[in-house]
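I'd like to ask you about the structure that follows.
Every protein chain except one is present and positioned as in the full complex.
Chain naming follows the written order as A and B, and within any one chain the residues start at number 1.
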């Protein structure tokens, strides 16, 4: 027979200990902080899993809005390229397949997130930490932030739904300069093209942004969640399809000579992003 | 046998008298003026019906373009919240269902409008008068205009297809700040994000805009109508689906405790938009 213990209570965010994240809930706001500042918050395989878990918990807790930010001077330097150097027993094919499954689930967690998700971009952002911003609802950035997606430099291709969302947000002419030709945007440029909601002076960034966030978290909770879901509903199916296509293309890329040589050059210090 | 009288002529716009609108046709332009300036042109139940009727007539008359503007200093303060205080015999459920049917038909009239529709925004715009602007073809605004959609303040959710059109026009990061977090845009901000075509100094607003409109109305009529329909065709089906989803969500919102309390607080002067 079922035991009461079988219906485990949802563990509170504070109870879970993460290795590379700080997660806390205060003033109706759950904040997920990327906390690997010595590596510019580069995302390891373990961190992808932790962020998926933290988003899942935030989606179910009592908070009204969820915030993602970074500790230290960087927001996030993107995928930790050392992820590519741990070849499992199954060889590179198995590594590529595992990485693909993880990436798909990671992006899926953003597509399906049911509450307002707000990015507090405290410094430079690279790669997948930039592309998934297009799946956030609001993005506030310090003037020190930059936005860089150097996929082709590494023989790779866009992810995080950016092949669909970036042209939608800024038009193909500006999206392709970022996604194909590695153009790095300043915070102001990112704001002008619509990737960022507003840019703040670095000196007042945290004070101004958190003052706003606290007022947002006092708004009617269901109204916010349902409104966000209404906006997302119009393209959710499309986003999942794009995510799948991007991941399949990356599997091909990761196993290609072009990509292997580009990543190797990077590690040998021959290539600069 | 059919009688000639059975094929009634379409009544001319000038023949119809409206309670809260001024409607006239001159220089091939039909102009619909919201005319309840003592209430900042807030839209009552009767006015929704009148605007639907005026758009229907404008769609069939001989004019080349149709203009909507407001009388007085405001363009439109949005839905008249007193619409929520007249509870019919059938109770709040019946009120919500009637309001939903009316709202759906109102937005549908904009989606299906077959000629160029131009907004001449003579002052502040609020709520549904802002959202449906995304279904206009061109929007000219005085520098005094502002654009405000405080849905979550009232426990409600976006309508007028804005959950789809606003992210399409300005990207999700800026759209969500308006639609979820009640950000009020200046005319210049609305122009920068693409909701407004161009902003004019208040002193020359009417002169400059009407000079343009008169030249537009001399262009080939069918070319304009067919071109507008071509642009609209690419997303018409989607717009109708979004309209339906938004209206269904609003029915749920209107009957929710969150919304009822928020609207009550507004009437008691406790809440400010």
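Simple rule for what comes next: a residue touches a chain if its C-beta (ideal position, glycine included) is under 8 Å from a C-beta of that chain, and two chains touch if they have at least 3 such contacts.
A quick note: this is a predicted structure, and the numbers were derived from the prediction, not measured.
Enquirer: For the chain not shown, which residue from A:115, A:144, A:168 or A:232 touches it across the whole complex?
Expert: Of the listed residues, the one touching the omitted chain is A:168.
Enquirer: So which of B:197, B:245 or B:261 would be touching the chain we can't see?
Expert: Reading the full complex, the residue touching the unseen chain is B:197.
Enquirer: Pick out which of B:139, B:154, B:209 or B:250 touches the chain that's been left out of the picture.
Expert: Here the residue in touch with the unshown chain is B:139.
Enquirer: With the missing chain put back, one of A:49, A:71, A:98 or A:152 would touch it. Which one?
Expert: A:152
Enquirer: Determine and list the subunit B residues touching the chain excluded from the picture.
Expert: 116, 133-134, 136-139, 165, 168-170, 193-198, 212, 216, 219-224, 226-228, 230-231, 233-234
Enquirer: Contact with the hidden chain only, please: which subunit A residues?
Expert: 151-153, 155-158, 163-164, 167-168, 170-177, 179-182, 193, 238, 242, 245-246, 249, 252-253, 256, 258-259, 262
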